[in-house]
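Structure, as structure tokens:
Left out: one protein chain. Kept in place: all the others.
Then we have chain A:
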Amino acid sequence: MAIITVEHLRKTYGAHTAVDDVSFSVEEGEIFGIVGRNGAGKSTTVECVAGLRVPTSGRVEVGADLKEEVGVQLQDCRLPDKIRVGEALDLYASFYSRPADWRALLDEVGLDPRRTFATLSGGQRQRLSLALALVGSPRIAILDELTTGLDPLARRDTWELITRVRERGVTVVLVTHFMEEAERLCDRVAVIAGGRVLALDTPSGLVERAGVTPQVTRATLDDAFLALTDHPSD
């Protein structure tokens, strides 16, 4: 059953078209990937889904309360320097009517509640951001560029976390430009370029469909993505 339905979503800012025509639906319990290059319209799309932006036209339907049941991890969101990790989690937990146990959540992401935001590394900030998105026990988690800026080890730890989140029945919408990440985690992936959906399939379906050149012996989603979004100027 679809928990998110997006039909002919369009978002323009004056003469600039951020999202041209995007349609997809996300099934309950799946990890749905949205991949694309910088500026493809990924973030605008999920921000429309999360209710942070109003679409210029098109329809967005979410089968959950946007504030209470949708956890959002936004790109480039920070906290005040002097706030402690535990304080932030406790505070954001208090916003929801059925919050998760924030101490358990902190254990899971491996953060010390006494640390202040200013002293956290990039990876730790991302994990805090993930914990804040999950602290309301959401039914849907929208994660925008969660692993950008992380080293390979931290990225793998985060992947494991996302898998565990899904095991609890949470539907995950994952925006990324790492194909390896989408290939590993996602049940289905929408490839977005120029504000449109170029292809939507399982990672292996996309690899097959893209018709990656025979010279590539073991085609990955990376190859498929490049073949799908290939542009003469690149």
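Note that in this section a contact is a pair of C-beta atoms (placed from the backbone, for glycine too) under 8 Å apart; a residue touches a chain by one contact, two chains touch by 3 or more; residues count from 1.
As a convention for this text, contacts and distances are computed from a predicted model.
Participant: Can you pick, from "Transport permease protein", "Lipocalin-like domain-containing protein", "YeeE/YedE family protein" or "Zinc-finger domain-containing protein", the UniProt protein name of the chain not displayed?
Facilitator: "Transport permease protein"
Participant: Please identify which residue in A:V6, A:A40 or A:L79 touches the non-displayed chain.
Facilitator: A:L79
Participant: For chain A, which residues lie in contact with the unshown chain of the complex?
Facilitator: Touch set of chain A with respect to the missing chain: 50-52, 65-68, 70-72, 74, 76-80, 82-83, 87, 90-92, 94-97, 132, 136.
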